[in-house]
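Mind looking over this structure? Questions follow.
Missing here is one protein chain; the remaining ones are kept as they sit in the complex.
Let's turn to chain A:
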Amino acid sequence: MEDREKLNRLRWRCTRRAMLEMDLLLGEFLDRIFPTLTPGQADAFVTLADMEDLELWPLVTGSRECSDLVQAEVLALLRDVRVK
């Protein structure tokens, strides 16, 4: 799959989610932060985006700990994306 196709698939999966909260948060992250990630962090974000909203949400809020170090880095960046 080409990079454009992969990015489009990721965009769909970030902005057509069950909850508006996650559409807003992941969509904003994809536009603003994703292009600045290292390849390892980008892979970690794809893994996180594949999770279900109510699985990912506690990781974003920090109410559940993430044992994967790279994913934890990405989550810290995601947590800082405050949608107003």
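Everything below uses one rule, namely that a residue touches a chain if its C-beta (ideal position, glycine included) is under 8 Å from a C-beta of that chain, and two chains touch if they have at least 3 such contacts; residues count from 1.
Here is the rule we go by: contacts and distances are computed from a predicted model.
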Notebook entry, point to check: Which of "Ubiquinol-cytochrome c reductase iron-sulfur subunit", "Dimethylamine monooxygenase subunit DmmA", "Oligopeptide transport system permease protein" or "Succinate dehydrogenase flavoprotein subunit" is the UniProt protein name of the chain not shown?
Noted result: "Succinate dehydrogenase flavoprotein subunit"
Item checked: On chain A, residues whose C-beta touches the chain left out of the figure -> 1-2, 4-6, 8-9, 11-13, 15-25, 27, 52-54, 57-58, 60-61, 63, 82-84
